[in-house]
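First up is the structure itself, then whatever we jot down about it.
A protein chain is absent from this complex, but the other protein chains hold their places.
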Amino acid sequence: MRKSSYTQTPTRPFEISKDASVTSVLERMKGISFQGRSLARAFDVWCQALQDECTIFLGLAGAMVPAGMRKIIAYLIQNRMADCLVTTGANLFHDCHETLGFRHYQGSADVDDAELRRLKIDRIYDTFSKDEEFDKTDEYIATFASELERRPYTTREFLYLLGKKLSGLSERGILTSAFEAQVPIYCPAIADSSIGIALAAYLKRDDAGFTFDLISELTEMAHIALNSAGTAVILIGGGTPKNYIQQLQITASLIEPDKELEGHRYAVQFTTDAPHWGGLSGCTFKEGQSWGKISRDARAVNCFCDATIALPLVVSALAERSDKLRRKRFPRFELGREFKIYQ
Amino acid sequence: MRKSSYTQTPTRPFEISKDASVTSVLERMKGISFQGRSLARAFDVWCQALQDECTIFLGLAGAMVPAGMRKIIAYLIQNRMADCLVTTGANLFHDCHETLGFRHYQGSADVDDAELRRLKIDRIYDTFSKDEEFDKTDEYIATFASELERRPYTTREFLYLLGKKLSGLSERGILTSAFEAQVPIYCPAIADSSIGIALAAYLKRDDAGFTFDLISELTEMAHIALNSAGTAVILIGGGTPKNYIQQLQITASLIEPDKELEGHRYAVQFTTDAPHWGGLSGCTFKEGQSWGKISRDARAVNCFCDATIALPLVVSALAERSDKLRRKRFPRFELGREFKIYQ
Amino acid sequence: MRKSSYTQTPTRPFEISKDASVTSVLERMKGISFQGRSLARAFDVWCQALQDECTIFLGLAGAMVPAGMRKIIAYLIQNRMADCLVTTGANLFHDCHETLGFRHYQGSADVDDAELRRLKIDRIYDTFSKDEEFDKTDEYIATFASELERRPYTTREFLYLLGKKLSGLSERGILTSAFEAQVPIYCPAIADSSIGIALAAYLKRDDAGFTFDLISELTEMAHIALNSAGTAVILIGGGTPKNYIQQLQITASLIEPDKELEGHRYAVQFTTDAPHWGGLSGCTFKEGQSWGKISRDARAVNCFCDATIALPLVVSALAERSDKLRRKRFPRFELGREFKIYQ
Partner (left out) sequence: MRKSSYTQTPTRPFEISKDASVTSVLERMKGISFQGRSLARAFDVWCQALQDECTIFLGLAGAMVPAGMRKIIAYLIQNRMADCLVTTGANLFHDCHETLGFRHYQGSADVDDAELRRLKIDRIYDTFSKDEEFDKTDEYIATFASELERRPYTTREFLYLLGKKLSGLSERGILTSAFEAQVPIYCPAIADSSIGIALAAYLKRDDAGFTFDLISELTEMAHIALNSAGTAVILIGGGTPKNYIQQLQITASLIEPDKELEGHRYAVQFTTDAPHWGGLSGCTFKEGQSWGKISRDARAVNCFCDATIALPLVVSALAERSDKLRRKRFPRFELGREFKIYQ
């Protein structure tokens, strides 16, 4: 390559301006460097995915709901800036908790945890909760589950039914929005959370017919990819949501070996992990390309930033620009016991 | 507190010595600071757990098997320096892969991933694998599963049977060692891995009777804690293994509310995550105390270090000291379809 | 403490709203958790420092000028949202470079560095520069220095004179703004940068009378603290700027042992380092309190975030709110060979 090709675009030092709307700030951040530029590009790639014909998978790990990100995720679902959510049981438990009217509390990480234990206050970094309120959410979930038919459920169906039940209440959150917008939620590690604990502790032994059918839902989700013109992935943190969305492409290619799958076409990740530890949570999209999870010419951005900073900014900017981002096509789902996709 | 109580123990600058056995080095590291001291204390606490009467839960996340940690975990199981393993599907898939005679390869992170894709080589940071060999392991697992009775399985039973099948081969790994030592392995997010992919892709639709019973196994594992004089936890990385072992105490206390559970008595964590991102993977044992997951007076050490450095050192040291670490009592399990514990 | 005192303030999940001005977004982020809350509080504490009577020290480490932060720092100086800058030689070299009309270029971290070497392009993560342009800035600085009287200079005086010379040009940056606003800049490790290289390479041996008087400037800067009603510290990154501003309080207390110094009253840090490595760059303000560097009841926030994200946001918000932040009093300096402070 010639020298000039490397030095075509000067950086544009960020200029402080009277216009401090989030989109205007992100627009100016495109010209700077390091993670500031990554954040601006992440917004850009998300916008591009919305304007292309593709299905957007959203992965959500970390204690994002206790941290106050619940209504942001609900907004993304209601406004179809994401078409399918994969998350942890914890985030859904805490979403249910807040929809039931319980709260998380602003606390501090510099505190006497033995005293918190005595007072039955649970800590998540700088955020507190009350044990007794968790117990009530546990019971709510167990009661809900005990009223279900005894048969295997995908987590997608189980969570849809839970969202349906919660939607009778006035408060709106992730589960209720997903129910209303008919957006599927998958939770591959559902037992590894207070939802699992609630089911284990309160379900009677003779309820044994109730199980999760994890393998069927892998196939189900692979069909979403197989029925899409293209796919995009937005990852908040790593963990099972990231891996599950990434492995989708591999499952799909094994299910329909004749179909040429290109890997995700747009890919955005907000993470605080680093690639050099070798784990999946910190791995780059470049690594994902070797597996075929990510398209060879994907527009991909790894933004190293706490999601509690990135999400409020980027989603506020998406909202600010929402008029221009009206999607031409996005997948429509029917989420009963049977799962149907309409493009 | 008086001033002198804070300044009782001077640091002991590390002295280079002719005796460079790992135990001797770790012994001298106890007197230094920062993560060097943490590593030495981690070794210490693990030794204490082995000498006390308690059940040791080992959590294993991250791509530890591709990274060459497989025989270390097998050693810990064979020598009962761990009594119960919770890990990811990926680690078990890769264990199966190597036991079948396939390999991982020493690569580099600074490489052209598009070319790797073309050559069907998959990259995990600085480690490579061949797609075509993965396909064979996929098939092995699918064939194994297709021969099973059509009914719900705990992952513990499923993995026990897989270990049994593999133990007919000459190579020894995690699954085969766990089968032989009757050490239970739990994998709460089993579908989120190549094991899940293999089952989804190769199991015929009419095989639908085959499911995982995730809720029963939560109860099963809680009974291990309820039947122990005390518990210890060794965490390699975070993710579902960490959360699952931590939530154990809460499940157990809900199942038997009258039994006073103290939380884990010994706790060691090797992690590269940080507490200030608020996620479970990086959270400290102090935070765990607020939830009752960790005993108020637990001996707990968070060591911030890549496990591929910490494990070879600490387990080599455990081996060096193994004569002095003969355990008086540890739980014995019977791992068929039914699960039995003998203390 | 009673339970209710821990659970007084519920978190307020972030609500996406039509008003997406940066201040409005940061205002709503105060009610969330993790580093999102820290960022909002950092903005808050900076506002409080501006409204109190105190001298604001700004520490700037990392390749912030190549990354496009130069005009933000210039804005802070011009608008006296900072009263004294401590930074690295590199940042000032690159500021001089851009003021001379040279550029940095938007590049990528995923590139062939051997080829860059061949083309004489220098890389800073995802940012490129041209060797030949650096040579010209080297020469400019060497020529400037060769025209100075042969005597010891504080870095403050040296940089003031460099800013004066640059202010003849049309472009405005950090050095020119500091000259015009009479804001002192200290650079304790000036030799460790291209400024040092330029002086070493181009100054003739017989120019040997030219030296930096680093000890006098420590005393000079301590007098800024001693003459202030209170002090605040804003730290962008760690390194020598952080340590130098922190040690100020200790120097001052040794110079005037009778004067009761309280430590910094307001303290904000944007960092990507972590406390558990034990280094000064990652240490918390809590640790600083043990040394008396930070006041016992300081309003202090450690925000773990890349400064290229934090600075555009927080300084845009300061600008948006600047009408309300008119300072009643701030120190005025005379920055010739002699250094004078007027409150």
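Each chain gets a letter, A, B and C, in the order it is written, and its residues are counted from 1.
Keep in mind that, in the parts below, a contact is a pair of C-beta atoms (placed from the backbone, for glycine too) under 8 Å apart; a residue touches a chain by one contact, two chains touch by 3 or more.
As the structure is a prediction and not an experimental result, all values here were calculated from the model.
Asker: Just to confirm, in the complete assembly, which displayed chains does the hidden chain contact?
Answerer: A, B, C
Asker: Using the touch definition up top, pick the residue from C:G163, C:P188 or C:P331 that touches the left-out chain.
Answerer: Here the residue in touch with the unshown chain is C:P188.
Asker: Considering the whole complex, which of B:V45, B:I72 or B:L280 touches the chain not shown?
Answerer: Checking each option in B:V45, B:I72 or B:L280, the one touching the absent chain turns out to be B:I72.
Asker: Provide the residue numbers of subunit C that touch the chain removed from this figure.
Answerer: 61-63, 67, 90, 109, 113-114, 116-117, 121-127, 138, 152, 188-194, 196-197, 199-203, 208, 210-219, 222, 237, 239-240, 243-244, 247, 250-251, 254-255, 272-281, 283, 286-287, 289-292, 296, 306, 308
Asker: To test your reading of the contact rule: which positions on subunit B touch the chain that is missing from view?
Answerer: Where subunit B meets the chain not shown: residues 1, 3, 6-18, 20-23, 25, 28-29, 31-37, 39, 63, 66-72, 75, 98, 103-107, 110-111, 115-116, 119-121, 124-128, 130, 286, 304-306, 308-309, 311-313, 315-317, 319-320.
Asker: List every residue of subunit A that touches the chain not included in the displayed model.
Answerer: Against the left-out chain, subunit A lists 33-35, 274, 276-278, 302, 304.
One rule holds in what follows: only the chains that are shown with their structure count from here on.
Asker: Would the interface of subunit A with subunit B count as same or different, where same needs over half of all numbers used to appear in both copies?
Answerer: same
Asker: Specify the chain with the shortest distance from its C-alpha centroid to the centroid of every protein C-alpha atom present.
Answerer: Per-chain C-alpha centroids compared to the overall one single out A.
Asker: Relative to subunit B, which chain has the most distant C-alpha mean position?
Answerer: Farthest chain from subunit B, going by C-alpha centroids: C.
Asker: Between subunit B and subunit C, what's the gap in Å when you average each chain's C-alpha atoms?
Answerer: Distance between chain centres, rounded to whole Å: 45 Å.
Asker: In whole angstrom, how far does the Cα centroid of subunit A sit from the Cα centroid of subunit B?
Answerer: Subunit A and subunit B have C-alpha centres separated by 26 Å.
Asker: Hey, what residues on subunit A touch two or more of the other chains?
Answerer: Counting only residues that touch two or more other chains, subunit A contributes 67, 116, 121, 124-127, 286, 306, 308.
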